[in-house]
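As you look at this complex, bear in mind that one protein chain is not there, while each of the others sits in place.
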Amino acid sequence: MSEQSLSRLDRFKQSNLFYCFTRDKVAMVCTGLFLVFILGSIFAPAIAPYNPYDMSSIDIMDSELPPSWQEDGEERFLLGTDAQGRDMLSTILYGTRVSLTIGLSAVALQALLGIVIGLSAGYIGGRVDSMLMRLADIQLSFSTMMVAIIVLAVFKASFGSELYGEFAMLILIFVIGIAEWPQYARTIRASVLAEKEKEYVQAAKVMGFGNIKIMFRHILPNCMSPIFVISTVQIANAIISEAALSFLGLGMPISEPSLGALISSGFEFIFSGSWWITVIPGVVLVTLVLVINLLGDWLRDVMNPKIYKD
Amino acid sequence: MVRFLFKRLFQAVVVMFFISLISFSIQDNLGDPLRELVGQSVSEQEREVMRDEMGLNDPFLTQYSRFVVKALHGDLGTSYFFREPALQVILEKVPATLELVFGAVIIILLVSIPAGVYSAINPRSLLTKFIMGFSVIGISVPVFLMAILLIYAFSIHLGWLPSYGRGDLVPVFGSWETGFLTKDGLLHLILPCISLASIMLPLFIRLIRAEMVESLHTEYVRFAWAKGLNKYRVWFLHALKNTMLPVVTVGGVQIGTMVAYTILTESVFQWPGTGFMFLEAVNRVDTPLIVAYLIIVGLIFVVTNTLVDLIYGLIDPTVDIIGGKK
Amino acid sequence: MTLLDVKDLRIEFPSRHGIAVAVDDISFHVEAGEIVGLVGESGAGKSTIGNGIIDLLSAPGRVAGGDIHLNGEKISQLKADEMRKVRGSRIGFIFQDPMTSLNPLFTVEQQLVETITTNLSVSKHEAYTRAIDMLEQVGIPEPQLRIKQYPHQFSGGMRQRVVIAIALCSEPELIIADEPTTALDVSIQDQILTLIRKLCKEKQVGCIFVTHDMGVISNVTDRVCVMYRGKMIESGTTEQILGAPEHPYTKSLISAVPRTDVKLLRFPLVDYIESVEEEDEKIDLSTHWLGKDVDYRNEGKEILQVNDVNLKFLTKQAFFDKNKQYVHASNNVSFNIIEGETFGLVGESGSGKSTIARIVAGLYRQDSGSIVFDGKDLSHMSERQRRPFRRQMQMVFQNPYSSMNPRMSIRDIVAEPMIFHGLCESTKEVDQVVEDLLCHVGLGRKAGVKFPHEFSGGQRQRISIARALATRPRFLICDEPTSALDVSVQAQILNLLKDLQQELGLTMMFISHDLPVIRQMCDRIGVMRQGSLVEIAETEKLFKHPEHEYTQNLLSLIPQMEGLSREGLEIV
Partner (left out) sequence: ETLKIAYDADPVSMDPHQQLSGGTMQYSHMVFDPLVRWDQQHAIEPRLASSWERVNDKTMRFHLRHDVKFHSGNAMTAADVEWTFKRLQSSPDYKAIFSPFEKIVVVDDYTVDLITKQPYPLVLNAATYIFPMDSKFYSGKDENGELKSALKKHADTFASRNESGTGPYTVVERQQGVKMVFDRFDDYWDKKSPGNVDEIILTPIKEGPTRVAALLSGDVDFISPVPPTDQKRIKNSDKTNLITMSGTRIITLQMNQKRVPAFKDVRVRQAVVYAINNKAIAKKIMRGFATPAGQLSPEGYVGHNDKLTPRYDLKKAKQLMKEAGYDKGFSVTMTAPNNRYVNDAKIAQAVANMLSKINIKVDLKTIPKAQYWSDFDARAADIMMVGWHADTEDSANFAEFLAACPNAKTGMGQYNSGNYCNPKVDAIISAASSETDPVKRSQMLKEMEAIMYEDAAFIPLHWQDLAWGESKNVDGAKVVNVMDFPYLGDLVVK
């Protein structure tokens, strides 16, 4: 067993991926930052100076204090406080945790659905294609917001609204995942339509491979480039959609704000002087998205054997 | 070809049927339309009476079949708020939205193609890094915020551009009033179009870049170089055309999504289009209007996707959309 | 003055495993009006030299040293913009792989016309007339109709001709032709060679002609350079090289040329080939896994029956059915193949050979007719029902590059069918077999980690043969399996196929335009023309007494090579 795992590690070390990684500063910095985000959100309860979910520790009289380096700032609150008097630093740490979970999982769900549907539609074609693509049309007509309303209704009907708080995160992932799969499906389908006419697919057919194998092992890797682009963009979108859903009462509970919710709820303060309420989480979000995008770009290039990196 | 279009037409009808069914079944969860129609002190009994009059208490199937029968006669119901046929309300608002989307699409085309191509060709240049960095910021700033920032910068601070509305309009063919033909109208278009475009622009820049990088490595691009072609011809014709397939697809989906995003842009800029109307309709629980809007949007999706599929066929001759014989 | 002068050219492909030197200090020159042949083993660096000259090495290749002068003007290290003016207008280039050289999204017309208008100052209309003329010259029938089509509607040979037309259309001073006739049948090949020769002689154009076909070499070239592993080992006039080779590699190369005059039992092996560096391991087929269970031995029975197969392709879309135009790619074709034999299919380019192969392999569905394999009618089987037959029936594609998934490593490409069909017990065994197979086809054990685009044309073809053999097929369809191989490797592959056939009773359908090879390989031959099978006969009978007029014509065009020694051949 240990021999096996060792050889796996060795294999990884010899792989192209690892090699390119060690040669690319941007990739290393991004991975580092990304790890910081991940660790920061996993260990938020340990790192954060306050627990922003503990309502009794929040005092409204502390609200809208600027960051500590500013004139009216207080030592206690390094990055200032928001309109409710929550410590920004702690809130951001917890919020990143929520946003990152939702963003990554929702996009994973979208991608999963979209890829399976898009591949099948493009590869099988004919009636299946028409049906799936029209399903996508129906889905697209119901924006995230409408899906949210439907899901909420179904959930309420089946479990009652009390349970909602506990499952908020899962529901959000579900809603965003369901609402946006057509983006993937249609893109993949287009690539598949072009790829499936290529000779390597015919070669695979001659080998006798099953359709599933041809779809996922042969065609899919050749359609990855737009998927990477969409995914990295969608993560940002998912994070922001979640904030928009809070407005419908479908987001995270208002007392457990996500990064997106922080930005949207704070934006009215930009011009009234309390810029930090929205700007600091905004910077965090931009950095997060930037890191994810750069990693995505890098991964895409590495996975394409034709593009050499030196 | 004709058969293909007929098939799509039929599918469109099916799509719209399902959309209406779904939206009809959720309307109870959107809220109580009566609340938005009456003053605060109107009593519950009174509201109940009105609900009866409006047929809102009928069983779901009765309501739905009534709707379908009317819809088959071209009547998608009457908006509670506008007190006009929903279809008419939407048609009145469509020009505004279309012009907004059109403007945004133009901006996207004008910016994303050169930017994407440039950054694919010069992957290491400073400008490329700037473009890519900028696009990330574009993705992660919510539209709403972007719009407000633009207003504050360009209409309050600099006072260059108007902050809301469509400005002067001139009528062109019939009831279509356009802002594209007056200076004031154009000025009013700038900010909303930019903020709408800002959502999609990064995606397109990145997509074009990614696809372009791939196609620059193909043999036929090498062969095109060997033929001694002008570099612009190689880049913009040979390489770019091959990147267009995914771009057109994503474009097709995104034009639809853009219709959804008009909701936000229009409400910030008080743009009298369908998006804003829809948001208001949801706020006012104007269910007939919501259902009609969704049906129309569904139709738009079917139409754009049909177009996109036709365009595939034009771009890539190996793709066989009609299902003919190979 | 010399037209092209290459001095000490050195080209490297750096990678993380070290720097691979593809071209090692090579010097040669081309005079105006002269045709210089470039021969050598597959992967020797022939294409790389061409790419190096026009500065189109694929990344990460780079010219590491040396000078290149064109008409006295130094063209190495030119700026990108200036280099572009050299390409096309002064140096015409014919890429080795015609299938991927054409942009799939543009019609042939667009691609030709743009080249002409860019490099010559002519109007669009003149360019069009010239394009039609060029197509006619390279032997495309009905050019007015064909020019409007897209590359995927052309057969392999036709695409190659289009590529040639594009390279020639702008009246360059120098033509670099990288295996321009691999996919062409002899009649067309003859036409093209005449065209190139005429151009060179009349317009004083210089030409570098890369090929592995010694017949072609002896027919057209004035001088020949021989390459071996990045080095130039010998050069001289054509007669000199062919008649009295000095270097041992050249000698063995020439002995491996398939003869038109006699039929051999086996090809003489070139003992001087690539993988010798790893101590020459001769794998005994009978102990090797490929021979482990000799399942199919049923000689004398028909394994495949093709009955009245028809297939039309739509060539012009139209609103109404009656305005649509079709190409009859397969017209009432019928033939049988007997277990254990090798059935050859020859015919002009575009005659429908690949189409038949694809129908048999189940890639195209015929309009009418039936395919019976091992007694079962495959025509109406579902994909699932067909699967057991898939493993028994394999195909080597005409175009090796595009038939490999660009994102899979060679090891994965070859291993996948074995794993899928559960032919091996462990990963280790798979790796072992893959390595053996790669070794067999002369690529060396280490090739597995690379990706398809990192190989030379011939190497790719060998990979696709290795893949086809991986499932231990019973019936193998080879669509031009050796078209891009140099004779030494070709001999090795052909021997391998012959061995397999003997050991395993492998049945083959062998498509080739190379009549000498066909003659050496096949038991029976079918001749195709414009979608119809015009003649089927035993090999020797066909070669000696061709019946159909078309066959006679075809045979008369085989390039004749005189003066090749017959030393050490096992003649039947």
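The letters A, B and C name the chains in turn, as written, and every chain counts its residues from 1.
The definition used in the following text is that a residue touches a chain if its C-beta (ideal position, glycine included) is under 8 Å from a C-beta of that chain, and two chains touch if they have at least 3 such contacts.
Not measured: the values here are computed from a predicted model.
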Missing chain touches which shown chains? A, B
Among B:18, B:152 or B:236, which one is in touch with the chain left out? B:152
If you put the missing chain back, which residues of chain A would it touch? 54-56, 58-61, 63-64, 83-85, 161-162, 164-165, 247-249, 253-255, 265, 268-269, 271-273
Which residue numbers on chain B touch the omitted chain? 29-32, 35-46, 50, 53-54, 78, 80-84, 148, 151-152, 155-156, 159, 162-165, 267-270, 272, 276-277, 280, 282-285
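In this section, only the chains that are shown with their structure count from here on.
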If every chain is a node and each touching pair gets an edge, what shape is that graph: line, ring, star, complete or other? complete
Looking at contacts between chains, which pair has the highest count of C-beta pairs? A-B
Separation of the C-alpha centres, chain B versus chain C, in whole Å, is 50
Distance between the centres, which are taken as Cα means, of chain C and chain A, whole angstrom: 48
In whole angstrom, the CA-centroid distance of chain A from chain B equals 23
For chain B, what residues touch not just one other chain but two or more? 217, 316, 318
Junction residues of chain C - those touching two or more other chains: 59, 152
Quick check on the complex: what are the chain A residues that touch chain B? 125-126, 130, 133-134, 136-138, 140-143, 145-146, 149-150, 152-153, 156, 182-183, 186-187, 189-191, 193-194, 197, 225-226, 228-230, 232-233, 236-237, 239-240, 243-244, 260, 263-264, 267, 271, 278, 282, 285-286, 288-290, 293, 297, 300-301, 304, 306-307
Contact residues on chain C for chain B in the complex? 54, 56, 58-59, 80-81, 84-89, 93, 95, 97, 100-106, 114-115, 118-119, 150, 152-153, 163, 166-167, 170, 312-314, 317, 319, 364, 401
Given the complex, residues on chain C that touch chain A span 14, 16, 59-60, 99, 152, 358, 361-363, 383, 386-387, 389-391, 393-395, 397, 399, 402-409, 416-417, 420-421, 451, 453, 464, 467, 471
